[in-house]
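Okay, so here's the structure we're looking at.
Apart from one protein chain that is not included, each protein chain of the complex appears where it belongs.
For reference, chains read A and B in written order, and residue numbers begin at 1 within each chain.
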Amino acid sequence: MTTEPLASHSPSSPDDGEVHHHVASARRHVIVLLALLGFTALTVGAYTINLGEWNLVAAVVISTLKAALVVWFFMELKDDVAFNRLVFLGAVIFIGLFMAYTMNDTRHRNRVDAYNGARVDPRSGEFAGGTAAGIVAQGGELGPLPVIAAESDGEAAHE
Amino acid sequence: MSTEAHGDSHFLQHHYDTPAQQFNAAKLGMWLFLAQELLFFGGLFVAYGVFRSWYPQAWVVGSHLLDYRMGALNTAVLLLSSFTAVMAVRSAQTGNQKATGNFLLATIALAGVFMVVKYFEYAHKFEVGFLPGSHFAPHGVGLAEIVEAARESGVNGVPYHLRTFFGLYFVMTGVHGLHVLIGMFVMGWMWNRNRKGEFSTRYSTPVEMTALYWHLVDIIWIFLFPLLYLID
Partner (left out) sequence: MTVEAEAEAAIPADPHHIPEGADYITHEHGLKSWLTTVDHKRIGVMYLISILLAFFAGGVFALILRTELLTPGKTIMEADTYNEMFTLHGAIMVFLFIIPSIPAALGNFFLPIMIGAKDVAFPKLNLASLYIYWIGAIFTLIAIVAGHIDTGWTFYTPYSMRGDNSAVWMTIGVFILGFSSILTGLNFIATVHKMRSPGMHWRRLPLFIWGIYATAVIQVLATPVLAITLLLLATEKIVGIGIFDPALGGDPVLFQHFFWFYSHPAVYIMILPGMAIVSEVIACFSRRKVFGYMFIAMSSVALALLGFLVWGHHMFVSGQSEYATMVFSALTFLVAIPSGVKIFNWLATLYQGSISLESPMLYSLAFIALFTIGGLTGLFLGTLSTDIHLHDTYFVVAHFHYVMVGGTVFGFLSGLHYWWPKITGRLYDERWARVAFVLVFIGFNVTFFSQFILGSRGMPRRYYSYLDQFQPLHMTSSGGAYIIGVGFVVMAIMFAKSLKSGAKAGRNPWGSAGYEWPHPHNFAEQPVFTRGPYDYHLATERELFTGTDEEWDAHMAKKGEA
């Protein structure tokens, strides 16, 4: 049994104009910290086993959970007024919006007209970098691997 | 002593009626500030998303060029510092001045550890030429590291856009590091105010606001770590 209550004041504190904190127990903070460290271990663990496409998903989901723990318990949004929650949520939603709309462009360029916007100069046929068509025109994005002298620990390759 | 209801509230600014009003306003103000911080970093994450989707090979190889153990260590350090920050707040709210000071110092120390680790990471990248954009010129050990990273990630060549990866790596971690430094400075200031006995069970708002800021810096890193260091 815990001797310390999780919150020392009920939300309906007397309206005496004083600040009434929900002082959380140290125990709860320790539990949250351990959970956060555990999730970090999990992220690194997920990295070492290959999940393919799902690695990104796993990383983002676990990070979101960790961030949620920090926001909910450490930043005490749990006990905060609704509007402060809305402010936080609003910021996250607007970042999502920014990303979704921007990537709706960058991932779908040149679908209808493959050359639209891809060429710097129509006469020379030079392609702009940064567009899918441009990358393909440049022969992909890979350069040759550097040749390293055998048994080199880096000294030999030094310019 | 004054017998007025809030007569001894020397911390209460003249334009507020009650300490609760002042506290609630400060807290809302802080959350709004954090919202703008989120949008600020949000831009970087959007750029990250765009280029990661365009240059997946550069991102895989680039992330193998970062030392994920250092990143994990720094993640643990920052999480721990978030814990000490929250304990500083708790101590301030319960009127334990000494513990407040100590927890603040611990938070500053952990932030310092983070920056030192970061320094070693940066120093190595500068040394081997893993520099952003137009300055990207790997040499020496760097070349061997690229070969190794390409092998590990199954990429048969050197992605041209590694320079973009490192461009974003330095901007993202750089802006984040700047926030860590600012946080250290503010916590040092709070430590000094606490030492002078400015905080009490009735008034610990500045410590709480500083901690909120610090948690946000932590949250940014929680996302930066897997997105930069852990790409397969």
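Quick note on the criterion: a contact is a pair of C-beta atoms (placed from the backbone, for glycine too) under 8 Å apart; a residue touches a chain by one contact, two chains touch by 3 or more.
These figures come from a predicted structure and were not determined experimentally.
Q: Quick one: jot down which shown chains the absent chain touches.
A: A, B
Q: If the hidden chain were put back, which of B:H64, B:R90, B:K125 or B:R163 would touch it?
A: Going through B:H64, B:R90, B:K125 or B:R163 one by one, B:R163 is the residue touching the chain not shown.
Q: Tell me where the left-out chain touches subunit B, residue by residue.
A: So the residues of subunit B touching the unseen chain are 1-2, 7-10, 12-15, 17, 21, 24-25, 28-29, 32-33, 35-44, 46-47, 50-51, 55, 132-135, 160-161, 163-164, 167-168, 170-171, 175.
Q: Which subunit A residues would touch the chain omitted from the figure, given the whole complex?
A: 83, 90-91, 94, 97-98, 101-102, 104-113, 116-118, 120, 128-131, 134, 141
What we mean here is this: only the chains that are shown with their structure count from here on.
Q: Please compute the C-alpha centroid of subunit A, do the same for subunit B, then give the distance between them in whole Å.
A: One centre to the other, that is 13 Å.
Q: Where on subunit B is subunit A touching in the complex?
A: Against subunit A, the touching part of subunit B is residues 5-6, 17-21, 23-24, 27-28, 31-32, 34-36, 38-39, 42-43, 45-46, 49-50, 53-55, 57-58, 68, 72, 75-76, 79-80, 82-83, 85-87, 90, 93-94, 138-144, 146-147, 150, 155-161, 202-205, 211-212, 215-216, 218-219, 222-223, 225-227, 230-232.
Q: Subunit B touches which residues of subunit A in the complex?
A: Touching subunit B: residues 17-21, 23-24, 26, 29-30, 32-33, 36-37, 40, 43-44, 46-47, 50-52, 55-56, 59-60, 62-63, 66-67, 70-71, 74-75, 80-81, 83-84, 87-88, 90-92, 94-95, 98-99, 102-103, 106-107, 130, 132, 135, 141-146, 148, 152-155, 157-159 of subunit A.
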